[in-house]
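In this view, the complex is presented without one of its protein chains, the others remaining in place.
== chain A ==
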Amino acid sequence: MGDFQVHRVRLFAFLPAGLRCLAAGPSARLAAARVDGALELYSLQANGFQEKVIPGHERRIPEALSWAGGNRLFGAGLSGEIIEYDLERLSIKYSLDAFGGPIWSMAADPTGAQLAVGCEDGSVKLFHVLPERIQFERSLDRQKGRVLSVSWHSSGARIAASSIDLIRVFDVKSGHAVQRLLVDRRAKGYYTQKSVVWSVAFLSDGAIVSADSSGKVQFWDSEVGTLLQTCVVSNSAVLCLAVSEAEDSIVVGTSEGAVYQFQLLPVKMGSTERQWVRTKPFQHHTHDVRAVAHTATALISGGLDGQLVIRPLMEKVESRSYEAAVRKVTFPHRRLVSCAGKARLLLFQYPQHLELWRLGATSATGRDGEVLPVSCPPEHLLQLKNKGPEHISSSCISPCGGWIAYSTASRLCLYRVQLTGEQVALQRVPKVPKLARGAHQLLFSVDSTRLFVASDQGSVHMLKLLQSGACKHLLTLHPGSESTEAALLLAVSADSSWLAVASSDGQVNIYNLQNAKPHCMVPAYSCPVTALAIHPVTNNLVVAHSDQQVFEFSILDKAYTPWSRKVQQQGLHRDWLERDTPVTHIAFNPKESSHILLHDTHMFCLLDKSLPLPEDTAILCNQPSLKHLPRAARHKSAHAFKICKKYQPLLFVDLLDEKTFVVVERPLMDIKAQLPPPVYQKKFGT
């Protein structure tokens, strides 16, 4: 691998927000909303990659998500508004006040033409889903108590709505409550505790499933209003519930962080009588599981510990190998750190502020694996707070360290930073050109004279930065073909003559910046792009996809390079393809043109193109064992993937110069220590 000096940075206090609601949608997509209001879209086909992120908003925090009318996503929250998300522009399309106070729940009817929302004032309101908007239709009979959950019957004629201590069944046609099911409370010493029914589901055979705060999952007959079955699942609350499409399996999530599966199984072998049985417990979370989803092949749960867990069901998965592995998403699949290599500055992006740090330095030298004493500690130079309720969607620091840019959903801010000795001077660039909306991604050119702003419909704005501290809009690059998806990732070549733009539909366009024309397009690939970069010397574009494939594309030849073809022919190592986090950043060693640096959450890899690719029988992560071999043997068993797993979990890795790495770590224990209080669990002997 070579000798490197590594800056091991633990200054970034990244804290994932808890997951509030999940909605499994069409074409294997999963929408997840966090308690800070951010919305994330995962593609379950593309290895659970976090395709799109809509940054949070302080006043628009969804309590419920629902797919309706095909591929449209709606959210509703305590602000009392129903929001439609624009999944192409990654913003909020419009919002509509339901005028029923805070909204607790939302469900789309089986045809996807109507939305039912449950409000704080006790009403269930129906909205029509029209092609471009939604329209209030009517309100079912208003009852007492907030409506915490609603669920449609598959016929679309009945709605079950849960409240505190009871569940009501509404007839949609007349709007009257036809059934009132009382949920018993839990006795706790001398008093009883109210039973909050957090979630209900209406099954097509007329049964209602409820999950309540006293830890019970109950099955009711909605026709006669009787209790069919009670399962006490937990000592604490059961918070959420989801039913599979075939209605033979239910998943529930509890306050203790456990997730249970219920299955409809025959009572005896060969008998036709079937009963719901609690089958599998899973304990992947430490905190309250407030959202679960059930797809055809997997149970998905999201907790207040900020983790999304995708648990494939073994009996539904065909291949028993990698498909069946549990997938945990803790860290975002995009970069929140940017680095100014020459100035040795790091910029950390938090939801509402940015932090600028200067790296520490050491004067000592040591042997391999030694920890060197820090002679000059890292310095917190700047904290830049964002104004307004919108969260920051992207940020960037220029390679020279003289400019900082960040963007929210509606505006772009540019700052001039001057560091003279101990003094930090920050100056806002006054007249940033008014672009249509905020940026999805920002990037400075290597010489810090241009700022690229990724925008809607695959377009990229180019701003010119002047030394005097002003900027002006130069031009806008549009993709040759009509695209409606937003541009998400940018890469610029070192000589500022090429720009590569990846949009969210997986297209990669390359522009010639000399004449501001589209140059070519990288051949389409089925999986989304997770990272891309242009080599500073050879001007080859390196693209990493969510299925862990790596391609090298020669911009000048408009074709894949021979090395890339060789990789595709031989295939990548199995262990490489089975990693479960995507590559989020690609960098290059300026002195070694054959080296490519890639990193994901659990490792970073120096890909040496001059060495042979590993066979499937070889060990992929062989660096530790190579150390103990004599020099001659070492050369023989070396292969192209030089992987280091010493630093974990990684948020960012970059090469500062040819002999220095910077790695930004975020230990899981540091995150856990800052999480909200979990439920106490009695362990014998403690």
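Simple rule for what comes next: a residue touches a chain if its C-beta (ideal position, glycine included) is under 8 Å from a C-beta of that chain, and two chains touch if they have at least 3 such contacts; residues count from 1.
The rule is simple: contacts and distances are computed from a predicted model.
Going by its UniProt record, the hidden chain of the complex is named "Nucleolar protein 7" among "Nucleolar protein 7", "UBC core domain-containing protein", "ATP synthase protein 8" or "Nuclear pore complex protein Nup85".
Note that of A:Ala237, A:Leu345, A:Leu442 or A:Ala640, the residue touching the chain absent from this view is A:Ala237. Considering A:Ala28, A:Leu78 or A:Leu96, the position touching the chain not shown turns out to be A:Leu78 (whole complex).
Annotation: of A:Asp288, A:Glu552 or A:Asp600, A:Asp288 touches the absent chain (contact as defined above). From the set A:Asn71, A:Gln193 or A:Ser526, the residue in touch with the chain omitted from the display is A:Gln193, counting the whole complex. Against the chain not shown here, chain A presents residues 78-80, 101-102, 104, 120, 146, 188, 193, 196, 213, 235-237, 255, 286, 288, 410, 434, 669, 672-681, 683, 685-686.
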